[in-house]
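To start, the structure under review is shown below, and the notes come after it.
Removed from the display is one protein chain of the complex; every other protein chain stays in position.
For reference, chains read A and B in written order, and residue numbers begin at 1 within each chain.
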Amino acid sequence: MKQKALFYISGFVIAVVVLVAIAAPLIAPQDPYQVFEGQLMVAPLSGAGVNGAPTFILGSDDLGRDLLSRLIYGAQNSLMIGALSTLFSLLIGGLLGLVCGYWGGSVDFVIMRLMDLLLSIPSTLLAILVVAILGPSLTNTIIAVGVVSLPFFVRVTRAQVMNEKVKDYVQASRTMGGGLVHVLSWTLFPNVWPPLLVQATLSVSDGILNAAALGFLGLGAQPPTPEWGVMLSDGRSFLESAWWLVTLPGICLLATVLCLNLFGDGLRDLLDPKARKAR
Amino acid sequence: MKIWLIKRLGLFLITAIGMSILSFLVLRLVPGDPVQLLIGERGAAPEIYAKLRQNLGLDRPLLEQYFLFVKNFLSGDLGISIVSQRPVWQEFMDRFPATLELSAFSLLWSLPLGLCLGILAAFKNGTWLDTSTMSISLVGYSMPIFWWGLILIMIFSVRLGWTPVSGRIALMYDPATVTGFYLIDTLISGEGFRSALVHLILPAFVLGTIPLATVSRITRSSLIEVLGEEYIKALKARGFSSKYILFVHALRNAFIPILTTIGVLVGSLLTGAILTETLFSWPGIGRWFVQSVTSRDYPVVQSGILLLGLMITFINLIVDSLYGVVNPRLRAR
Partner (left out) sequence: MSSPGANPYVKVQDHSITFRNQKSRGYALRNFSFTAAKGEVIGIVGESGSGKSILGLSLLGLLPESAIVDTREVILGGEKILLTSKSDLRKVRGPILGMIFQDPVNSLDPCYTIGYQLKEVLQRNPKVKNWLTEARQLLEGVGIADGERRLGSYPHELSGGLCQRVQIALALAQNPKVLIADEPTTALDVTIQKQVMELLMRKREEYDFTLILISHDLGLISQYCDRTLVLYAGEKMEEGPAVEVLRHSRHPYTRALLEALPYHDEGLLKPIPGLVPDLREMPKGCVFYGRCERQTEMCQTVKPQLTTDGTHGFFCHHPHPVKEQHGASRV
């Protein structure tokens, strides 16, 4: 019962975050880049601003930008990075996994060794390495984060395909003359997707976390882009004077990642009861 | 057993070669001319350009470059850092003890605590103790640790003033290097121990958060799985106490996944807790690596990644060989 409730609550929070991200231009009170002069580090809820400046509901940052608007656009950026990087690794990893699982042999061996290699490098280190090659930017963050979760998708798909391809229904489809594409798309895919969906949910959360870490290190999104990791890094210098600059982006980040993890776990219990192991 | 070990060693070698190719390619994969990147936009005289190119070995055929790189690496020549103009190996050895000290200290508290919490949660499965332990562990698992560190700095360093904000020891102390561990070196030299300890506590606490969460989670789940096995029931039927069964039989059977997790954790901590070190300005290899990437110090990046990669692969090899010791069933494979 408790598990179910957590699943719904986390799903609800994710839905809210997604809606906020999509509707960012509509609901953000200010332009996230607009600098209000003389309004530096206004505390949250501290009344209407002077000189015609708006009220900063969650305060303003060290350059006089509205924190709430930046957080809202930060959600947009974080979710976009999480989603796109997951898409990247889902497509490439899924394809590689399919190739490995379906044909096996030496192709499988080479690809799997390569994946082991990627897997053995700690995620932050690997992401930094990719950024070191490509240079720091938002786009490269997506690729770097995608590369980090690539091996997981390859493994999941491969295992799933290997499991399913020996089963009767796939064999039947093959003997009945189903072409490769037909076999893959009509018989294999419908049975392979549940664990991939679970993996994708968890990968979005990892992606968001890793992207924020890169942003924090100055190797991801670059200022003045409103991104939670970058905002945390900017806020570092004002720990003493402006607590909200560090506290609020972190809470957004933690809440989003936590809910995605909870949702992913719940999804796994729902779709794949056999694999109910903690990670 | 022998065949098994040889197979492991073979895989280790393959991975090591892969690592060397990967790190070798880093410099060559950079879009544009790495030498030009190094010089920057101001440009340099052609002689200097040519010399730099030669220093990096970029004027030779790719395959030759690779074998030279491997040969130099094996003979201990990891190149010269562009930023500090010192050998990369020396730079590495200067920083490695700091990383080692920090990771050891963080694992020292988090692993035993994580194990105990996991065991307790599995043993009291379904009670409030289990629920609360696992909730904390889930939050810890999702925690952006750079933010967690910032919050702790804000509370303990800025507000309460209990711990220093950053660094490894107060500037007034410079303990003579004996072991490289400041906690031990300051004890030997007789001054600064308190300072070293106070500097270490917060980073070690932050760094231990994720290991605590992961270890307690995996311990609990694998123990619960084992406790449901038929042989546990059979042992109970033979009259052994639950505690005896837990410590002698269940834990050993549950230990493989726990060991794997610990291996991954140790590997990732030893290669520099990148975020924690950056956050606390801890002079370890993680921070050094990030700085090198930021300043495009390619010789450091190239040799560094290989060095770190080999360390991780080696730890994995050790963990792998421990499997057979813990669970004889795996030896047969």
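Heads up, the rule we're going with is that contacts are C-beta pairs under 8 Å (C-beta built on N, C-alpha and C of every residue); 3 or more make two chains touch, one makes a residue touch a chain.
Quick caveat, the model's predicted, so the values are computed rather than measured.
Colleague: What are the shown chains in contact with the chain that isn't displayed?
Modeller: Taking every chain of the complex into account, the missing one touches B.
Colleague: Of the residues B:Lys7, B:Arg60, B:Arg86 or B:Arg252, I need the one that contacts the missing chain.
Modeller: Result: among the candidates, B:Arg252 touches the missing chain.
Colleague: Per the definition of touch given earlier, which of B:Leu235, B:Leu265, B:Ile285 or B:Leu307 contacts the omitted chain?
Modeller: If we include the chain that is not displayed, B:Leu235 is the one touching it.
Colleague: Can you list, in ascending order, the chain B residues touching the missing chain?
Modeller: Counting over the whole complex, chain B touches the hidden chain at residues 229-231, 233-241, 249, 252-253, 326-329, 332.
FYI, only the chains that are shown with their structure count from here on.
Colleague: If you average the CA atoms of chain A and of chain B, how far apart do the two points sit, in angstrom?
Modeller: 23
Colleague: Which chain A residues qualify as touching chain B in the complex?
Modeller: Touching chain B from chain A are residues 2, 113-114, 116-117, 120-125, 128-129, 131-135, 205, 209, 212-213, 216-219, 229, 232, 235-236, 239-240, 243, 246-247, 249-250, 253-254, 257-258, 261-262, 277-279.
Colleague: Which of the residues in chain B come into contact with chain A in the complex?
Modeller: Listed in rising order, the residues of chain B that touch chain A are 11, 14-15, 18-19, 22, 26, 29-31, 131, 138-139, 141-144, 146-148, 150-151, 153-154, 158, 217-218, 220-222, 225, 267-268, 271-272, 274-275, 278, 289-290, 293-294, 301, 305, 308-309, 312-313, 316.
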